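Note sheet for the following structure.
One protein chain is absent from this view; the other protein chains keep their places.
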């Protein structure tokens, strides 16, 4: 139990482990695979781990709903980093298996839509059954329960398998986004190319509620990077929104938009500000006129002069 | 030159004088009529007067453009009070004149539209010529240049005339609004039923610029009481906006909206926050949810906690 | 009484007459000056004239309120043409008068703000009194009542005066816009560089009503050229809006916006579509993507296919 432990969504040999090992500090941490997103995160909540890496979004399948929901509604955690990992699958088999021998295939349910077309073209008659994870699927092939598993090629060695086909991905640019979360504390330092994540509940179901939410961002020129509706669990038609936006909570336009949301929404949960993976400050959207920190400071100073009779 | 002098748009016997005398402090000031709105205001700018009362809006004719333009573009002044005065005209004549004798009538150009229907019905053949003011019109009748003048009944005595017809007004509820202006200083104290006046220039002529301006108010639930476009004098199609809104510059929602405008517009001139004439705090529009001072304070405190990692 | 008569706001020698004479068809019409905007327009309403030319907007003074109000609330008329006339004043005097001799000056009240700075610089002690029109002011100088009148230089000959100073205008690019109105009929033919005028009443005074009005235009990419609030005459704070927009009522985006307004507003009066003075089709704002007539036709055809099950 300590700052030296990082948990991740296991088992070994998944893309999540590969993503975690791409972080420099991973080399000096004890990396512990967990069986589910909730248990991975609970280890951080309990203090057993300093941080946890979990998948949050996939460019083919969309949001990883269990992660979105845990961060939005579970005991509070905060995002400090994100990692983008290009996703390509290998078809792992026991040594000696030929493509014609493959009658049953397995893999994580999220993987299936990413290899659907490949399966239809190359193994149209193979039966798919889901496994708890890609790593688990590989293990089940090792045990002989299935003929082949979709997983990252790096998982082959762990399970004594070999890649029969590599670089399988239905969609070009398939990417999974992972987040490194910890207990709530001061956000990551502003870099100039940052993202901020929030979960937002609308007060009532009046038609314009989502429009008003978006206008709080638009009014300050804050760009949305991602917005997903998630059911609150209180019945069909009741949602909260999981939102990523450009900028850091210490940027004045972001702070102003978040305060605006806080005023009009019954619940807003701040989920962290952190460096935007793959972006330099120079690659961010240009600021809309009037929304720089300096513009905010000038306006505040002007207001103070007006209020004091010095305008 | 002193705090004891108030100027007003003269001459004596106009509605402006009547409005000024309705203010309690007028009893202890020296009230000096001036020949035009600019000279009335210049007396304040130069320090010759402590304050000036000028008409700014009429419920029949609309804004008094010279006042709107002087406040928006002249050397800065600030509004500290407003006065509403119901307007009804008397037809003033030299003693002995009968209605059938009236061939020529005069009055201020702004008065004409307010008696147009009465004239058409009662003196369809009378010739109208404008005078520099209603008081001036009365003087011209006294001098014999015209047969009758429209003016406030209170002006009859000043000019040795008598009211031939009273309570003339084409429109029910005809009202003129006057403002008491002084040199820029700390705004009038907040009462809970206040108005704030601003002049706003749009940055460029893109189609949505006015929409964006209005959204800064709407986003904070700030109600507009009046909005008027005025030419900037730089050619057909170039405008600034003269705006009155509900609330005081120290109300958080008003302050926030003004700062928003200041950021997106090239020029915003604050023209004062002052008690709204004829309104009690209980008569104001109800605040939109999330826009009270406390809502702003709660949101600000929440943001600080998020930024510090204490959320 | 016939199609050969055009009325205009007189008297002779005003800018309105000059504007009217700039229209080619004026050469073949009998041009009759009238004493006021209402009488000028009433001649058309009664059938005594085929059309009338009246000023509607001045780049220094703003809207000509009597014209705006007559068109919006009087017996219906429609605009078929607009004329832009650059405005420069001459100081007209009786032959022999020197600048030093000028103690009193006159002119139309609307002219005064346009020469205010010139007066302050060149005749700081001269007394201004308003005349019913610039032409009337010239006549009063001819009669000896005033020393000088501001009017168009073309008026000098009519009244036996001479221009002491020419090309007086406080503002660069001072321009007055005039409209040629007739009885309601089919609008002027679409040219591709058109304007449409409407008067719009808001249903109630809820804060967002003006915002909703503007969004009907914004949603179809219709650019506003002018918007003016005018009192309805029903008390301080009650307004209608006089609006000019780019495009012709047969343009699909304009038609769609007008129908949207008609649905949400209690009253909308169509005041005409007519060629935009001084603009070629190539000089208009570029259409926003998705708002061309073809875009509307494509969308309508798609909808019909969806409704019929042919999509």
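Letters A, B and C name the chains as they come in the text, with residue numbers starting at 1 for each one.
Definition applied: contacts are C-beta pairs under 8 Å (C-beta built on N, C-alpha and C of every residue); 3 or more make two chains touch, one makes a residue touch a chain.
Everything quoted here is computed from the prediction, not taken from an experiment.
Engineer: Taking the full complex into account, find the residue in C:36, C:134 or C:291 that is in contact with the omitted chain.
Structural biologist: Answer from the full complex: C:291 touches the omitted chain.
Engineer: For the chain that got dropped from the picture, name the residues of subunit A it touches.
Structural biologist: Counting over the whole complex, subunit A touches the hidden chain at residues 36, 38, 57-62, 65-66, 69, 84, 109, 113, 116, 128-132, 136, 170-175, 177, 207-208, 210-211, 214-215, 217-218, 221-231, 233-239, 285, 288.
Engineer: Kindly note down the residues of subunit C that lie in touch with the hidden chain.
Structural biologist: 76, 78, 184-187, 203, 215-216, 219, 249-250, 255, 258-260, 262-264, 268, 270, 289-291, 295-296, 298-300, 302-303, 306-311
Simple rule for what comes next: only the chains that are shown with their structure count from here on.
Engineer: On a C-alpha centroid basis, what's the spacing between subunit A and subunit C, in Å?
Structural biologist: Averaging C-alpha atoms per chain gives centres 59 Å apart.
Engineer: Determine the centre-to-centre distance between subunit A and subunit B, using the mean Cα coordinates as centres, and give it in whole Å.
Structural biologist: 57
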